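Removed: one protein chain of the complex. Kept in place: all other protein chains.
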Amino acid sequence: MDRRIAEERFFKGLMYVSLFIVLGCLISVFAIVIIKGIPSLNISMVTETPHGGYYLGGGGGILNAIVGSLYLAAGAVILATIISIPTAWYLQNFPRSSRFASSTRILLDIAAGIPSLIYGAFVFLIMVFLQTEASLFWGIITVALFLVPLLTRAVDEVMQTVPKKLMDASYALGATKLETVFHVVTKQALPGILTAVLVAFGRGIGDAASVLFTAGYTDAIPVSITDPVATLPLAIFFQLSTPFPEVQERAYASGIILLVIVLITCVGSRYLSKKFTKYCVK
Amino acid sequence: MNETEISIKNFSLYIENRQILKNISVDIPKNQITAIIGPSGCGKTTLLRSINRMVDLYTPVLAEGEIIINGKNVLDPDINLSLLRKNVGMIAQAPNPLPLSIYDNVVYGLRIHGIHERSALDTRAEQCLQSVGLWSEVHDRLKDPASQLSLGQQQRLCLARALAVEPEILLCDETTSALDPISARHIENELICLKNDYTIVFVTHILRQAKRLADYVVFLYLGELVEHGPAHEVFTNPQDPRTKAYLEGVFG
Partner (left out) sequence: MTRYSRDRVISSVLFVPAVFSSILLFVMVIVLFWKSEAILSTKPLVDLLLSSSWRPVAGNFGYLPFIMGTIWVTALAMILAIPISLLSAIYLSEYAPPRIRDTIQPVIDLLSGIPSVIFGLFGILLIIPLIKNSVAPLLGINSSGYCILAGGLVLAIMVFPILISLSFEVFQTVPREMREAALGLGATNWEAVKHVVLKKTYPGVIAVIILGFSRAFGETMAVLMVVGNVARVPSSVFDPAYPLPALIANNYGEMMSIPLYDSALMFAALLLLAIVVIFNLMAQYVLMILRKVE
């Protein structure tokens, strides 16, 4: 009897320790970046582009990277959504167990697991083949490509949770399959779809490895889609790679800016998905 | 008068600030079948799950009053839940075999309570499967997964599993409602045989079943205990107008 209670307590204790480690890591990630970054965080970081000699300790900020990341992630998410939602719609046309639908889902799951770096390498090869330069355009293509499988599967999963009785109600009124998918399934799934899109946006903002090859890097804010573009994660990486402590400290401050953007996306997605549940049937 | 097995005194239960059970006092007699009846949502299952303290598994609850078994209040936060549930067996609404073989299902309770001796387990398994009439059907495939049995067989297996740890009380939560009529009768007959050795508390919303089985009846309505007493008295001469209405099928 005692042994059983001791075993219960022992494992419960281990669980508390584990959870404490997980939450502790999260808190220390935030804490250390904020503590180290706050001293060099100032208004010109977010309002100015790098001045001459920025990477040697000169003045300026990283507005180029902030705007660049937003352009890139927004463009990529829009492109990925245009491909993902029709694909998810198409998949809803098949019964869950159908061979076509399940093998497509497996392919998409595998594609979603491929490191973004590989997508970068792939697009880079296409660029070499076409003999073009790194630019915002190719950056958007790369990020969109690695977001498509993620977003498609996320949207597809949300659509699959729509209760059958809702669809039956629509069919019973004489609606066709696609009419049901467009009007009933998509409406019911809307909050989930919005969350998925915003999560994808967060992924796009945060990813550095894929655009390393394809987006180039510049101190200017891009004015055309064929200009090269800086991104926030790469700005952090490059500032960190300089030997100057004051530039490295700016990397920490840039880390805070990136964290804030990701937090806003995260909170925003929760808020939006709550707001759009108005018409959803529980 | 009969001996009392479970004594419920001024028992109230709140889940998320909503009162589910209102000041219930009733003595459940030993070695009889007590049927808890009432329309759906009246708190039957909640009352049943309070007796073996399964009610607070998922959501925190607030309980007042006492449920006394063998001189101990089961609502006491310090009670040994493991021993309580060994003494108070439960058979669920739908069969819930464990993901184990037929044999391992029956002896699961014995094993967790520290009996590992092979011959003891074998004897007890055979006894219990015999007493639910399952032995002849499964004795040659005890190693098969329990999930391969038919629903009716699974429910009898669950009954055997509950009996194996030698409880004094059996709680049945609409135990036959997921079964076909023949399997349901099977279980009912076994419960009637078992009442000499066990105190059985049976929740049901089927009046005819309650009439077939019950020696003692507890009628709940909207969380309130309306009427309780020996089955023939309650069924033939209900005192409360609500009981009368229910027995006449007004609430359905």
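Letters A and B mark the chains as written, and numbering starts fresh at 1 in each.
One rule holds for everything that comes next: a residue touches a chain if its C-beta (ideal position, glycine included) is under 8 Å from a C-beta of that chain, and two chains touch if they have at least 3 such contacts.
Computed from a predicted model, the values in this text were never measured in an experiment.
Only one of A:T132, A:T176, A:T226 or A:T277 touches the chain withheld from this view, namely A:T176. Touching the missing chain, out of A:V46, A:I83 or A:A169, is residue A:I83. The chain not shown here is touched by just one of A:M45, A:L91 or A:M167, and that residue is A:L91. Although one chain is not displayed, its contacts with subunit B can still be listed: residues 52, 54, 57-60, 81-86, 89-90, 92-94, 96-100, 108-109, 112-113, 158, 161-162, 165. Within the complete assembly, residues 4-5, 7-8, 11-12, 14-19, 21-23, 25-26, 28-29, 32-33, 36, 82-84, 86-87, 89-91, 93, 104, 106-111, 113-119, 121-122, 124-126, 128, 145, 148-149, 152, 176-179, 199, 202-203, 205-209, 212-213, 233, 236-237, 240, 251-252, 255, 258-259, 262-263, 265-266, 270 of subunit A touch the chain that is not shown.
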